[in-house]
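Every protein chain but one is kept in place in this view of the complex.
To keep things simple, chains are lettered A, B and C as they appear, and every chain counts its residues starting from 1.
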């Protein structure tokens, strides 16, 4: 038998100790070396360590938009752990289950009737060739490589690198296990030969959303990071802890998020490009200090990698429910910019743009990522950093003349005033969260308050007028049904829409990547052409509420919303769109 | 000469040390004893003590709606201090200035041409009869009493009570000063006799918005208050520090607002009706803990007395710019209720209702007051506490049966589940900010998260369906121009609308006193009858944004908005309404 | 009536903790201490913040509150003040209590509220998978200190001493019997009692953390006088060993009693129903 392939989704389930996630990573990396694009998502149980874990890898010849709805193949290292994910795991009709032959297959499995069950001796083989159960996952990898027609070279290189630190014998044991796994597939009675076509061998990047944010920030020139650990944002701070010292930047693990953000504000006052990264609970704690940055007009960047809420919620799972807080949170009239990347590649673009806007407009810029985007591993096209370098800018400094009777908060046409920093002669001023006049002197005068409030507010208008709209748009010009979504949900929606358009549906999608200030005019123009709009989001309706607050929506609006935790699947969106069409 | 009076606005300006505010208070209290209604607002300079200060008192035969736009009379104890308020002080055409005769009248005063200037020897008289400059303010009071036809009895009683603590000689000196002041007016060449008519001698209450909140909370049964000082909310905690120990309640000054709110949450878990009060910066700090109350489903009440923002802003001045934070702030899907009293009497009703809703629905209830409402002193009709006692309720406890396999977070039709507290046998459970199942056990399951999120959200729907709408509505049924505002701005708007309706304008006003959940249906019905809507608010547009997010506004919307600091005047609103009418 | 046994306090919820985690020892000690004190489960409330250690309340069949990161102490104080009959135990991690929650510790101490504060100190952020904590030893590498730690570690016992905590002890997860005894004494202590419980993280520090502590731990000598501030100060300055036991104790009026005094003063004036509070605002005219 032989099957032609351009898109495969494979999951591995087992306990954390069985190396599920490592196997997934090796699979994705090896495939990338072989020219494929891909995405991996992971899921864990509540145990801190050693609990159940699931790695889902999707491989494609073209860039991957979503995690993949239904599995072509599921590797079960242990059935016990499978059941923890049974609601998350969907095997496609005609899909395959590769399960360890040492374990009895349980009754009442939630798979389609025509699912193929293949018992494979992963454990026995590992014990036989490596003398230990530990390489069971690598045996499975070998099996998968051969089964799905992936050349062994990439795998072998990855395995060698990954275990190099553990010494020669470990590397050898794993390589042997891999080969034994290949042999198992080769020899398997019901073997299906998969063939790939059109694989474009071109350089690629492989990284997570959190890595993309970190890398992009470094490119933008970040030199100060203070943060406090929090799932699922900690990887950004761990990255900074490792990389910033190499470029003479400063990394501090603060005592809490309030300290983190106020340190960042201090560092910005001191002249550094400065940022922090957090998740919902930390973001809520930073609310007061965010207002300080707005009032003292200091450039800062805050990354929020959203997770399930409210309160501690579900730290390890995704959500899009910090939206209203980021766009509207904070007491007083608090100007801020909010950006939202839609995928890993976009995360690089958006974080560079975030620093650009922060420095140019001297205010807090929030970047909204989420667990789904932050922790998924993607194989993407290389990013053109050269093209991004225009956006690496510094804040505007006063001229010699302006320094003569320096007005730090001079009212200007754009709302932006030239800023000094310690060390600049003649530029001395007192920054403050207290209302102040153009010189920075505290005041409680109503007229000055009025002027300064609108001066700060003006910057948002300037951004809306002068900066790129950051709209992602796709679809049919004559579509009467439109879809709007934001952030990491974009990929799933794009895939659903493409699928339906291939089926003949006329659809148009709009995804704003800058939420504040929202580019109202072009979005309104888009909406005005529609008869019906579908709003897709992982929250109880925050994006819909936000859109309503800024725009006039069509008479027919349908909502596709869930609290979160699990990201949307393409199938869910397809159904929702079909319902709108039917209505 | 003689003038008939039913409405007088008088201001006194001087330095803090000159007893400006005491004089205003005595004037208002004395007038109240004489059957008048009234309102006093104060304004200070930036000095902590001894800076300039201004007390503005409005007296009326009917309940007072606003602070009064233009002064009938201004008492100037010292001109130097006058200039600090020159933009805030407006004297009506034909108004009078009573200034100390020892001070030279400055040039270029911003008064209308026909203003009457009367030099009065306040200082000399004080020195003469009391041997000290200190009673200058009391001399001025005597002068005002006679000038405006207010009987001396109330003043004398107030003076005697106020200075009783300082000993007999001080009381005597002040009483003598008062009488000498009366004599000055009596003897004054250009004396105008003012007569009041229709004064209804009926019991009244005199108190500030902050006192109304405190008193109402006590009536509602508050037994735990933890707070942290902050202008302009501190009076509430100072009140609680004094009164709670008398009823075996507990008052704690916490180390910060986070501790304050988390103590309140702990106390609520422990079974007490518990609250805190703060202003913008404190509220922002409480954001994370607010989510905990929502997630753990614990009744708590937070009062926010708004001031100028963002950040530290203008602590001593008013604003309505915490609106979006209270309705939308906080990460995750965070159900909360937001109420906004419109005047001092309403503050009592609203805080009682806040405890009612908190206990009944087990979630955070925010009450939005502001400096203008919180610190102004009003003479109002007595409040019918008897009628309010229906709203003094306790949270629902599980039945014996429900305790058998107690599910603390049982999914119910209303979203509300019976709650236990320490000491209740069989009711043990672990409250948590982590997502949990009906038993309270932590989970990261997407399905349970979905169910529990909507369970918590359901409570808002239940409130909207079952509870009073709390809409304040007034005006012409056939009006095509409508006005919406909220909170403390209502009185000014009501007065402006009444004035214009007397002039023949057809107008209708709607003021929601419950902002979340907003009673959408009746408001939409109101809006649908309009051709044009005027939205009035002290912020850069938060109320407008909020209304847009919930309702479909008429095609013509006009905004009357200022950053804040000074409250609106009736004249500003009148002009804004006329412009809408003209459009 | 049959008395309570340790297993009456088990909630039946399976801990998420790693096999071998130090927190199991403390949890067991808590069950036993409650049983020895014969505390009715409904009269106990265990209040924690967020962290591996803060999962503890869910594993005990009493009232519990797994609150938010760093706020175990203020929540616990609220519970105790609202319902003073409750035996309140606050549980925090070293990050929870000494980083984000550091500001609450001195204030809980100076109130001397009658509760027991147990810090499960593993010298790491366990829950977030291995970042440096305020008590991480200077020689360690962690996820956020790949090149070593630049901050000096915090000594919680020393802090407690300077905060005027009225009962200070140190225990070790591997010495359950002693831990039981310390918890019993702490609960009995009228006022704020603090126990630093060394509780190794086998996953992000490693099993050797047990051995290192074992090699340095010594029980306080029988002649240690816990009422001596000087002796306690000396113990808090030790660097060559880790003394276990009750380090310091003193007597001071618990907050609840101080509040009672305040209440008496406040009530001197006369009647105190709502009408009395309303009266000053009434104007007869």
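Observations on the model:
Just so it is clear, a residue touches a chain if its C-beta (ideal position, glycine included) is under 8 Å from a C-beta of that chain, and two chains touch if they have at least 3 such contacts.
The structure presented is a predicted model; accordingly, all values stated were derived computationally and were not measured.
For the chain excluded from display, the touched partners among the shown chains of the whole complex are A, B, C. Contact with the chain that does not appear here is found for just one residue of B:51, B:149, B:541 or B:571, B:51.
Set against the missing chain, the residues A:25, A:211, A:370 or A:537 yield one that touches it, A:211. Checked against the full complex, the one of B:43, B:60 or B:311 touching the unshown chain is B:311.
Considering the full assembly, A:270 is the residue among A:110, A:131 or A:270 that touches the omitted chain. Residues 46-51, 228-231, 234, 237-238, 241-242, 245, 251, 253, 255-257, 281, 311-312 of chain B touch the missing chain (whole complex, contact as defined above). Against the chain not displayed here, chain C makes contact via residues 98-104, 106-107, 110-112, 134, 146-148, 150-155, 158-159, 161-164, 229, 233, 236-237, 252, 255, 258-259, 261-262, 265-266.
Annotation for chain A: contacts to the undisplayed chain at residues 29, 32-35, 201-207, 211, 215, 218-219, 223-224, 226, 242-243, 245-248, 250, 252, 254-256, 258-260, 262-272, 274, 288-289, 292, 296, 379, 382, 385, 421-434, 441-442.
Everything that follows uses one rule, which is that only the chains that are shown with their structure count from here on.
Taking the mean of the C-alpha atoms as each chain's centre, chain B and chain C sit 41 Å apart. Chain A and chain C have Cα centroids lying 38 Å from one another. Mean C-alpha positions place chain A and chain B at a centre distance of 44 Å.
The set of chain C residues touching two or more other chains comprises 50, 68.
For chain A, residues that reach two or more other chains under the stated contact definition are 46, 281, 311-312.
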